[in-house]
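Here is chain A:
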Amino acid sequence: MENNETILKVKNIHKSFGDLEVLKGVSFEVKKGETICFIGPSGTGKSTLLRCINLLTQPDQGSVWLGDAEVTNSGKNINHFRQKIGMVFQNFFLFDHLTAIRNVEIALIKVRGMKPKEAREKALEELRQVGMEEWAEHYPAELSGGQAQRVSIARALAMDPDVILFDEPTSALDPELTREVLEVMKKLALAGMTMLVVTHEMGFACSVANRIMFMEHGEIKEQGSPEELMSDTKFERCKNFIGQFDQINGD
Partner candidate 1 sequence: MDQAEFLFQILLPVLMEGMIVTIKLIVFTAPFGLILGILVAVGRVYGSKPISLLCKGAVGFIKGTPLLLMLFILYFGLPSIGITLSAFVASLVGFIMCNGAYNSEYIRGAISSIKEGQIIAAQALGMTRMQAVRHIILPQALIRAIPGLSNEFIYLIKYSSLAYMLTVIELTGAGKMVATKYFEFTEVFMIVGIGYLILVTITTIAVMLIERKVAVPGMTQSGRNMLDIL
Partner candidate 2 sequence: MDFAAVITEWFPYLIGGIFATLGLVGSALLLGVLFGLPMAVGQVYGKRPIRFLIGIFVWFFRGLPVLVLLFLFYFGVFPGLGLEAPAFLVGATVLGLRGAAYQSQIFRGAIQSVSEGQMIAARSVGMTKLQSIRNVILPQAVRVALPGWSNEYPNILTDSSICYAIGVMELMTRTSQIVSQTYITMPIYLVCAGIFILLNYAGMKVLHMIEKKIKIPGFGTGAA
């Protein structure tokens, strides 16, 4: 697990929607097994940044590298990279017509070409990882938000990704349901999964992240380990931002 191999490189990403420049040249590198949390005010391009990494949104400029291979400009090959870069969405986006286990196995069968029996075993294993194996045969509409999000994490895990992108995974959830999802994510981080997490959960960020990136106005303004960010005086803006949350949360 202690490995200094760089697994993901993001270089100088720019993205505009119309006149609005959402990302103004974002660069960073991720080492294998790292958990990086992106925090900052809403509308500062955090989610867009994640979507630019697996090209769900095409960046205007800049490049993304997974290992030694370039993800940007990969043409039709992008689907290969998307298998290696898992993604978990704010609103889960589970496939409504499929049971939990079918949600997890469908890409294994249709994209990876795995045999149905093998895929089922693997899907069940992933559901077990997130504590959802008892709900395997239930449809998304029958699951709570927290359960649905755990299934969608299992769906991402099933592809054996090198890195998973979490786009505000708990923002649509009640506090109790948030906890069960964060626990699963914490477990994954400890098991050595490489994760990029856009979140407003400061407690999670401070206790799990190896690095925290504070984004504002389409740029990474400050970054460092949680300890550095909390103690060092040069991280004023970030601390102010976190301070707001502490006041709101009352802790």
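Per the selection procedure, all candidates are chains of the complex that A comes from, given by their letters.
By our rule, contacts are C-beta pairs under 8 Å (C-beta built on N, C-alpha and C of every residue); 3 or more make two chains touch, one makes a residue touch a chain; residues count from 1.
On a predicted model such as this, the values are computed, not experimentally measured, just so you know.
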Which of 1 or 2 touches chain A - same complex, any copy: 1
Parts of chain A lying in touch with candidate 1, wherever the complex brings them together: 54, 56, 79-83, 86-87, 89, 91, 93-97, 106-107, 110-111, 139-142, 152, 155-156, 159
